[in-house]
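The complex appears here minus one protein chain, its other protein chains still in place.
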């Protein structure tokens, strides 16, 4: 499949450097649109800064996109990761930063990513996050959105789905995972301090992951 | 003139040790009854503690009266003065304390005070106060009540008035002087900082002097 | 609560405050690289270096603990937000030495994560370090479940004794052991009586109803304890001390230190009352108040309240506590 009107950068069924940039810009747009909601979620059990920090992280990401002249996927992902690591932003900075840095390692040497490559890169990103925290699925953290999203992408790759479809399924899974966190009690992050009172609200970090995946999908969608 | 019912301590026309104690207790009672007003006056240009400090000074005075076994007027006045000096009470403590300490010096060697002796003792007290401060009449301080009170007492002595009458005239003069301070601008004490805004309110320290002299008078008045 | 702060553009707040901090304490600290706070006179490179990281807005912490006999480097983050791993890594590179780095991390998710990433990267560069986590906030959960306990102002005594050990030329292992011994024997409990505002956003940090106080409040206004009627200094001291002594299993005959850390608008006057009561209560239990520390070390903007930190002191820790040091918050001749 060939997406029309996308600067001719599209290789059927694969994410090029240019398309990756679109994915990332889509994610930034999605987070920016919803940052107040993110801060509101964080103010229940945390310090209410999650939306602000995410916006700062996205701005850094966009600067890295702007500055990128490598034309290479791993280099871009690595730059984005380090840009986000550079945000003085509490918990989300190191986790999200390491997600992209590790994704870069997972995409090492590749010029473009087919669905399987993309799944592998996201798996590397997930592993990078999980190396930083003992949080398991069910602990009400961003892990609860990230794990199902990456798993959905892998499943889509296994069953031969196209990239757009695969990203759609990942976004749906991330959203479902994030939504489910509202039933959970926080065992990591600041919200663990409010114990049972954390039940009833979505985890801000998981919600951000859902927004990022929704943005990835929107970024590669053909323009209407 | 003999006041009936006053423990037989009265010598015609003279203040004995016992009568002095009554005068002082009368002053304490008068201040105590009006201390909220004093603090209110002080809160306009000062720190609002004048009533509280005066009550503490009066309590100290009463303790000194309680403790006194000398039977001597100068000793009693000196003890009262030192008791008041011992109050951690801002401006009024040293001034009022030195008033009594100096009065004691003015009454040195006397067993009882006739009207002239009393005027001399009060004059010594006034001199003691004025040695501590450069405040002149018209500067809106306790000097504005004390000077006319002492002058009135001296005038009464010169014209041969009886003690009760003399104390009554002194109290009237003190009150008139205190009342007049409401038209003045403060040039000493905390109230000087508010400048013109001090006009319109009586000076708390002058008001205290008026209350003390009213109390002196009431203390020696025959019981109704 | 209207915000009444003398600040400029919130976006530059941390940069500006660090510049002023370095200016005010130029004899003891200076800024280097990406706003890392370092000692004015660097420690000899054959001695263990102490490094820490943490959000700003808690002045004088943590950068006020930098100086001779205390920290070598602090990495200040944004207001209430951990610094990102790159600046932490920069600090670790700067401190890199054969003697090693004692890396003191307060238990807050952001700090722990940022430290972890930086440490992983540092390890790849052959930087020798030992992390010591401080998590002495007893309101977080039962002792033993360390992850639940936040790192509050107790980092100060830990830094003091470990810094003194490093200054004496002790090994990384020895310094780490001392830090951990101090940490293991201490507990902190906070009480808040009035709230504060975030200097950048104006957001309210903890709203505390009139006449009430909250025991167990975290460093950023996180809930964590019970709201109860405001008590006297004596009664508050007793509630807090009892809980802390039970938490550390203090026994008669022991020597303890007590630190009272004002978090903002609570006066030294009040803290002195509390200290006096603490001493009397300890005496009735046969415990000696061997050292005390009263002041504002780790604040939460203009919040009212204080943290009480209590810990066990043995002979060695006492000697290290008394050892010379020279930092903006603590000078011992």
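What to note about this one:
In order of appearance the chains are A, B and C, and numbering begins at 1 in each one.
Methods note: contacts are C-beta pairs under 8 Å (C-beta built on N, C-alpha and C of every residue); 3 or more make two chains touch, one makes a residue touch a chain.
Model, not experiment: these values are computed from the prediction.
Judged over the whole assembly, touch between the missing chain and the shown ones holds for B, C. One of B:30, B:49, B:62 or B:151 touches the chain omitted from the figure, and that residue is B:49. Which of B:95, B:167 or B:184 touches the hidden chain is settled by the complete complex: it is B:95.
From the set C:194, C:261 or C:307, the residue in touch with the chain omitted from the display is C:194, counting the whole complex. Residues 2, 4-8, 13, 16-21, 23-24, 56-57, 59-60, 193-194, 199, 210-211, 213, 230-234, 236, 264-276, 279, 289, 292-294, 296, 299, 301-302, 304, 306, 324, 326, 331-333 are the ones on subunit C that touch the missing chain.
Mapped onto subunit B, contacts with the missing chain fall at residues 43, 45-49, 52-53, 82, 84-91, 93-95, 97-98, 131-133, 188-190, 192-194, 197.
To be clear about the criterion, only the chains that are shown with their structure count from here on.
Taken together, the touching pairs give a contact graph of some other shape, not a line, ring, star or complete one. Of all chain pairs, the one linked by the most C-beta contacts is A-C.
Between subunit B and subunit C the centroid-to-centroid distance comes to 57 Å (mean Cα coordinates, whole Å). In this assembly, the C-alpha centroid of subunit A lies 83 Å from the C-alpha centroid of subunit B.
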